[in-house]
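The other protein chains are all here in position, but one chain of the complex has been omitted.
Per-chain residue numbering starts at 1, and chain names A, B, C and D are given in the order in which the chains are listed.
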Amino acid sequence: MNRRWYSYPYIVWALIFIVVPLIVVLVYGITVQGPDGSLNISFANFKRFFTPVYLGVLGRSVLYAAISTFICLIIGYPAALILTSKNLKHKSVMMLLIVIPMWMNLLLRTYSWLTLLENEGLINQFLRFIGVIEQDGYIQFLYGKGAVIFGMVYNFLPFMILPIHSVVSKMDYSIIEAAEDLGAGKVNVFRKVIFPLSIPGISSGITMVFVPAITTFAISSILSGNNVNLLGNVIEKQFGVGGDWNFGSTMSLILMVMILVSLLFMPDSEKESQGGMML
Amino acid sequence: MSNAIIKLENISKSFGEEDILENFSVEIARHEFVTILGPSGCGKTTTLRLIGGFELPDSGRILFDGEDITSLPPYKRRLNTVFQKYALFPHMNVFDNVAFGLSIKKVDKKIMKEKVSDVLKLVNLKGFENRNISSLSGGQQQRIAIARALVNEPEVLLLDEPLGALDLKLRQEMQLELKKIQTKLGITFIYVTHDQEEALTMSDEIIVMNDGQIQQKGTPVDIYNEPKNAFVAGFIGESNIIDGIMKKDLLVQFAGQDFVCLDSGFDENELVDVVIRPEDIKFDKENGRIKGTVQSVVFKGVHYEMHIRAENFDWIVHSTAMEPEGSTVFLDLYPNDIHIMRKVAEE
Amino acid sequence: MSNAIIKLENISKSFGEEDILENFSVEIARHEFVTILGPSGCGKTTTLRLIGGFELPDSGRILFDGEDITSLPPYKRRLNTVFQKYALFPHMNVFDNVAFGLSIKKVDKKIMKEKVSDVLKLVNLKGFENRNISSLSGGQQQRIAIARALVNEPEVLLLDEPLGALDLKLRQEMQLELKKIQTKLGITFIYVTHDQEEALTMSDEIIVMNDGQIQQKGTPVDIYNEPKNAFVAGFIGESNIIDGIMKKDLLVQFAGQDFVCLDSGFDENELVDVVIRPEDIKFDKENGRIKGTVQSVVFKGVHYEMHIRAENFDWIVHSTAMEPEGSTVFLDLYPNDIHIMRKVAEE
Amino acid sequence: MKDKLSKLYLYLVFIFLYAPIIILMIYSFNESKYRVWTGFSLKWYIELFHNRQIMDALYNTIFVAVIASILSTIIGTAAAIGIDGLKKWQKSTVMNVTMLPVLNPDIVTGISLMLLFYIGKLPTGRFTLILAHMSFCIPYVILSVMPKLKQVNAGTYEAALDLGATPALATVKVTLPEIMPGVINGLLMAFTLSIDDFIVSYFTTGPGVENLSILIYNAAKKGVSPSINALSALMFAVILVLLIIINARTNKNAAKA
Partner (left out) sequence: GCGGDPKKVVKVYNAAEYIAEGVIEEFEKETGYKVVYSEFASNEDMYTKIKTTSYDVLVPSDYMIDKLVKEDLIQPLNYDNIPNYQYIDETFKSPYYDENDQYSVPYMWSTVGILYDGDKVTDEVDDMSIMWNEKYSGKIFMLDSVRDTMGMTLKKLGFSVNTENDSELAQAKEELLKQRPLILGYVTDEVKDKIISGEGYLGLVYSGEAGKAMEEKDSLKYAIPNNGTIYCVDAMVVPKSAENKDGAEAFINFMQRPDIAARNAQETCYGITNTQGRDQLPDEVKNNKGLYPDNDVLERSEMLQSEGNINQKYLEIWNEITASH
């Protein structure tokens, strides 16, 4: 009766394509390369990472990812709720409209923001046109951390909306009625029932936004004009111009451990619920 | 009538094209256990949701203690509901579920604790305060749902098929318990079910509904013994319902025979429904006027149930005496076991 | 016994630490309607799943027609199952559901069509071929599940609480229908339920189970009238079970009185369970030897149920005559309504 | 009033999500190669169809996405069904491993796979590209199918066995149709991820096999050809139309049921 053997091909697959590559990264991460190209076990790269420059990058990456995750939550939560409301028509079309932007190349979308947000961009031109700002004045949207956080929010907002929406829309409406029946007004219904019950969706959304935000390098590169250097940029540079794969792997390992630790705090049910997010 | 705690006046309610209730009026007396009984889809839940404030009527008024509450939101009504599927808060433990209403009212912590503990004792779940909702059995969850409503000391408690999901044994226990609680606290219960036995067992008054209309309202005994029409008769307990002709007052013809009965006030030769309970049919070898053949015999514990074919009608007969399958039997009826009912126009 | 179509021999089965069945043996006779009856969790479904091949026993053998099928996979067994929750295929219409087994066997299209149409007629759902499963009511779905099994002409049909989810009215109708089908086709039915009335109504033979063990096996009448122990007595129908002392053969003492009974073969002064059905207790103002006070009266339709306190025992009495709450009454019993049972060691 | 406010809020969110996409579509009609508007022109659309590099990349992108997403869906669906039958600790282990590629930075996935292919002496090319895409697509398929599998009635599978279907047949005829929505969702998700992937592709592809993302990223520094914008605009329009059609059809089916 047991169909567990259907999973065996995948388990073999996962060993080869998930576990082995990770071991490769692990090996690079805990070694340094000798002059002859040989790998020697060493924790020098860990020591190197735990210096002010890299800890600063790590701290900044965590901070920006956290801020943008928080903003995604603030913007996405009401949107997810509205998308479940009874009175909304064409709900499934609306949900698709949330998903579709993710189907366009991230780089193209992000470059496209430049056209709007540059000092000489369309928005500043418009503001000049309506006289909000002087003729050669501008508001500088880009080239700083604000722009990076903006870009993260833009790119990852759907990842916040979808899991929250999926949890809230599965919520049993009679529970809300029960709360009203027991004397809870709108505020209390939200505070005591809807919000606590949507926490699995929220934490799923937080992971789905936080993880890509902390590893991104394209967004920070394009929108901040490389003024903001995040962990993703630093890792990427090690595999590129720096040429030190060992240090790059070390940083990846540290990042992965951080993520895995946070994964341990996520119940299995939630890991599984993330799959349902797309449609 | 000042004794009515809830009054529905000319309520109409439709969903889209479908009219669920039309010009529906009813009064619920204070302190009574009133059951709304009817087949699936007849509008029972809708009626309860109107009273609870979860639906607004299209027209008509709802009075609570004489005061118009038609458009009051649910959280301002002095009544509570026990939902069909419990609707317990899955993220709270038993204590927090039960204390929910009190915490909304910002009742003092100590008093809250006492009240919760008292009401849990009432539903026989003392000491369950810290249990997780999902660790409770169906019957226990149901009792928590009841406790959660009761702790607010509502004047009226609405219960929508609260026992529907439980198995027979548990259902019977809970019926007794609910009845006890109602008697003890003197709260008005409005109880919805489609289980006839349950309605008979628990109610002070039964409202039989069909198709959004009240068929009959009365005590269990009234309704069982004096059903107003064939629908009520058929719905409350098993019945033989046979076409008859009212020859004159106190005389009815059916099954090819004339029978003396206790009913009068019909037109001469009016076509009527004759309703006879299976347990009221007697076997009488000598005088029995209806001759039939036993088609099947089923042992039911207390009695045997026999299907007996006589001319064109299949009689259901309950009796402690068993007549073997295939045998020929003679049936008879006493006048007071024959119930005559006007035919309903439609259906 | 060559008449046994299915034999379980010393079956043991446990899940993890929990022993569900221990050394369980039973024989099911060919062409019979056999019901396994017992409280929730006693191992009924497990027994059925072992027979169906969905579980393997830890030890013991299962014989089908004398042949060992203990480790045969389900799809090779010559029996079919009607599952508790129907388990219809939601993505197929009625025809495809019913034809599933035949299509697996690659039966000719034309024959398939005929067989499906025949079996649909049998369950009274002629013409439903193209209906969507989700558009059917619960009762109709249940009948499709039965048709889906029957169309394969199994020698044995396993049914796991097939009517559990239906409401009273529908359940009663379906009971009759199932019994009819079984009689007509002569298939062996192994029917699981925890509803005592259902078991009595339908079965040729009832196996009462508790805690993974057979308590009694016999015809409905045997089991109802001659329960072997207090568990069976209590489980089959409501019963008054009171402690008694067997003074000598044919004389038992309980409720402070000596009663003549029909039982013998007990030790002198042996402690026994005395079982009395609520409907067997008579009111007798003059000669009644048990004096009590009516605690509550509930109208049950056919009869009234009264709880009567007499000394230290609460009697449940069913009677068509009603004695008002609070009144003093005298009860009596005929010798053949007194059932004496050996006390069971545990519980 | 409240309804209006929430709708307004939703529209603002949509404006936020679509602003750059609309700009991109508008600028695909710009005469200039650069982000200054110099006039309306269809020349990038015309050039698009003559640009062998873009057309090859489009072909590679779609070919790899189709193959990888189909294979991922097959392996992932089977895996999900199998994982469902594993013991609790095994299930939990496998699911944790499955989460890794989802949470791993792409660059790490890309380089480690590249090294794997190197060690395994697999010449890089379309084949390795497909393998690499499968390695990040399969987990998403599994994650998409798992919840559906939880919802389906375990009884139907046993019912099929009971009616004489072998386990394989029962899975195909009964379980699979029931979890189909999850499978399709997984397929779409795999397809999307594959189409959009750059970094993993970059490191795992071989000579002459570029997909659109590689093209875009390589060219990004020099200025993305407006033909790519034109292509994106076209693809976007096609996706939008397809989705609306699919949505209308499923709505109709839902209404029927």
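One rule holds for everything that comes next: a residue touches a chain if its C-beta (ideal position, glycine included) is under 8 Å from a C-beta of that chain, and two chains touch if they have at least 3 such contacts.
Since this is a predicted model, take the numbers as computed values, not measurements.
J.: Just the residue numbers, please: which parts of chain A touch the chain that's not shown?
T.: Chain A touches the chain not shown through residues 53-54, 56-57, 60, 114, 118-121, 140, 142-145, 221, 224-229, 234, 237-244.
J.: Provide the residue numbers of chain D that touch the chain removed from this figure.
T.: For chain D, the residues touching the absent chain are 32-36, 53, 111, 114-115, 117-118, 123-124, 202-203, 206-210, 214-215, 217-223.
The definition used in the following text is that only the chains that are shown with their structure count from here on.
J.: Based only on mean CA positions, could you tell me how far chain B sits from chain C in angstrom?
T.: That pair's centroid distance is 27 Å.
J.: I'd like to verify one number: the distance from the centre of chain B to the centre of chain D, where each centre is the average of its C-alpha atoms, in whole angstrom.
T.: Measuring from centre to centre gives 55 Å for this pair.
J.: Multi-chain contacts only, two chains or more: what residues does chain D have there?
T.: Residues 158, 161, 167 of chain D touch two or more partner chains.
J.: Give me the residue numbers in chain C that touch at least two other chains, ranges are fine.
T.: 54, 73-74, in rising order.
J.: Which bits of chain A are touching chain D when the two form their complex?
T.: Interface residues on chain A, with respect to chain D: 1-11, 13-14, 16-22, 24-25, 75, 78-79, 82-83, 85, 87-88, 92-94, 96-98, 100-116, 122, 154, 157-158, 207, 211, 215, 217, 232, 235-236, 239, 245, 248-249, 252, 255-256, 259-260, 263, 268, 271-276, 278-279.
J.: Show me the residue ranges of chain B that touch chain C in the complex, using the header's touch definition.
T.: 40, 167-169, 179, 194-197, 200-201, 220-221, 224, 236-238, 277, 279, 296, 298-302, 305, 318
J.: Would you tell me which residues of chain C are touching chain D in their complex?
T.: My answer: residues 52-54, 73-75, 80-81, 83-91, 100-101, 104-105, 132, 134-135, 148-149, 152.
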